[in-house]
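Of the protein chains in this complex, one is absent; all others appear in place.
Naming follows writing order (A, B and C), and every chain is counted from residue 1.
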């Protein structure tokens, strides 16, 4: 999981673009053009992701999750500004990587959508992005205690969890929100090649190679934060997941379909 | 948000009074007269506020939320004494600022209603008042650890959260309840021009420029208390929201309709 | 609330006995005789108490609540051995103060019923007894940190919360359960004239002048334990409810009907 150089990233995006299924070349080169219709199953999964993250307490009325357009790596899909628990397929909008809506449909966009666009620009490996106020990660973001993996389902944190300080990008007087592309770009730079970055006094961003993996990472980041906080409260030295253990698990992340099946049923009430 | 002088407050109330929509002058000058019927949508929102605060755990069987009468700044609306989760439109009573019910309708009034009346008297900017036993703020009220903002949705706490000590107003032998206008007046003086004050060994008061803002402030005060407590437990120095950050957010508090829409649906079960 | 001497208690029981409404003298003097039928509303309230305490998390599958028979102070009413959440009116049995069932109806009695009988013997002021594993009081029972009131709805703890050590009564090798009258008697002696006593490594007993008051005391004892634990975690000196404040509240405990109405609706799902 070495950090890709900017050039490599651009190349990878270009290659992915060229290989895009159902890609309509002419349209794709016009920034505001749609990358075309998306498999309803992917939209359904994006709706489920919104609801799962709300149900599991990572989202309250805020937080958002996006997925890269499967037909065009320069587009992503994100709900209009709406509480995640209420999102349905009709609320999903398409954005370019500058986070302009392809067709706003008269709806208000999420203010902090730049988080998504700027990460997709520099992380061709990422197909899904989550921004949440995951409750137990916020305390780690305002102290000097690094979030580190203590449990086997959060081994992916072994690469380190950077903390983004908005003051470094926006100066001492921001309103704490990622209101612009430059702020999003700075956050993406702090994330680097990692799966998770904390945002000081705010929450986190979590990315994945697909939507289910991003949801899994977000969920176990919260669980791990709770367990690590409790371990710290117990006192004494802590045995963290080692780099060797983390790397071994990364090679075979395991059976996430099992969790997705459960969460989907819970989230949809059926 | 400088503290208005008492004279300025009186002037502001008078001006607001004169400008009141639907104001019936003769009636308004009789203390026990009603300020007239209220838009059912506002009553509905007051019912929702009661239920949201119960559902989110800020109210148990106790706690109360009021709204200033839109037609007369010298009147406010508050449920009769009833568990907030059970409040319906028919339970809302109208009070003057000395907290006398305009028409008690044979119902028992909330004992601590003086909290509301006395704050409305000195805070013409305030249109809604909440008193709760918000669980995680009580520990802050009995220690010397000040409640301070650690997260972006609680930046409004940057102005400071005073703690009201009832012993200073009522002597060492009160039963801890705000049973009288003088106690309410003392609490309002401690609140000053702030959005939130803690009540030692009891809970807090939270005020807002409208009902939704007050609910938002109450909710994120509780959330922030949990996060701050956890950050303290982790140990080491904490990076709090700075005055510059707090002031920047105050200028543009953001999209609260998104939360209200969700909470309303949850609270009303539809 | 001075501790009654044993002689005074016996006298009080005798007087209460003589004054018992609907008392049938002949029957009452036969230990195994019933004190007669009970108002169904009281039985219904006892069922509600079982369910409320389960719903609020003070009872898991265990815990029990009893009420003194209104017609005979030498009898009490308690569910057969059954998870409190499942108790219905038909499960309530009548016991004498030695905790013998008047009519076992072929059912298994609660093993630790001696807690109830022995407290009723020495506390004529008590009409209801609760034994629970109230989760947050157990840690206080195994440390030297006294449970003390930090919030206004738990002021009744101002008189002190003794901790009963079963080793003092049963020796070092008990199985921790109050299996006999002597163990119950020892616990009642530790309780003395207080409303609450902790049982080391086990839970607590809570008593009240009526069923609703006992439920209120049990509920706010748990709430207070959580708040006190959190205040301790914050660090530094804590301002506890003072004796003057506790005594003032005892004189006018306030409006508990408001909580009972809510809990009853929640517990019965209507």
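Note that a residue touches a chain if its C-beta (ideal position, glycine included) is under 8 Å from a C-beta of that chain, and two chains touch if they have at least 3 such contacts.
All of these numbers come straight from a predicted model, not from anything done at the bench.
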### Message
In the whole complex, not just what's shown, which of C:55, C:100 or C:174 touches the removed chain?
### Response
C:174
### Options A:111, A:151 or A:189, residue touching the unrepresented chain
A:151
### For subunit A, residues in touch with the removed chain
149-153, 155, 223, 226-228, 230-231, 233-242, 244-245, 247-249, 251-252, 254-255, 258-259, 261-263, 265
### Summary
Absent-chain interface residues of subunit C come out as 60-62, 81-83, 85-86, 108, 111, 133, 135-136, 138-140, 142-145, 172-177, 200-202, 229, 232-233
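Rule of thumb we're sticking to: only the chains that are shown with their structure count from here on.
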### Query
In angstrom, rounded to a whole number, how far apart do the mean CA points of subunit B and subunit C lie?
36
### Query
Quick one: subunit A and subunit C, Cα centre-to-centre, how many Å?
51
### Task
Could you list the positions in subunit C whose residues touch two or more of the other chains?
none
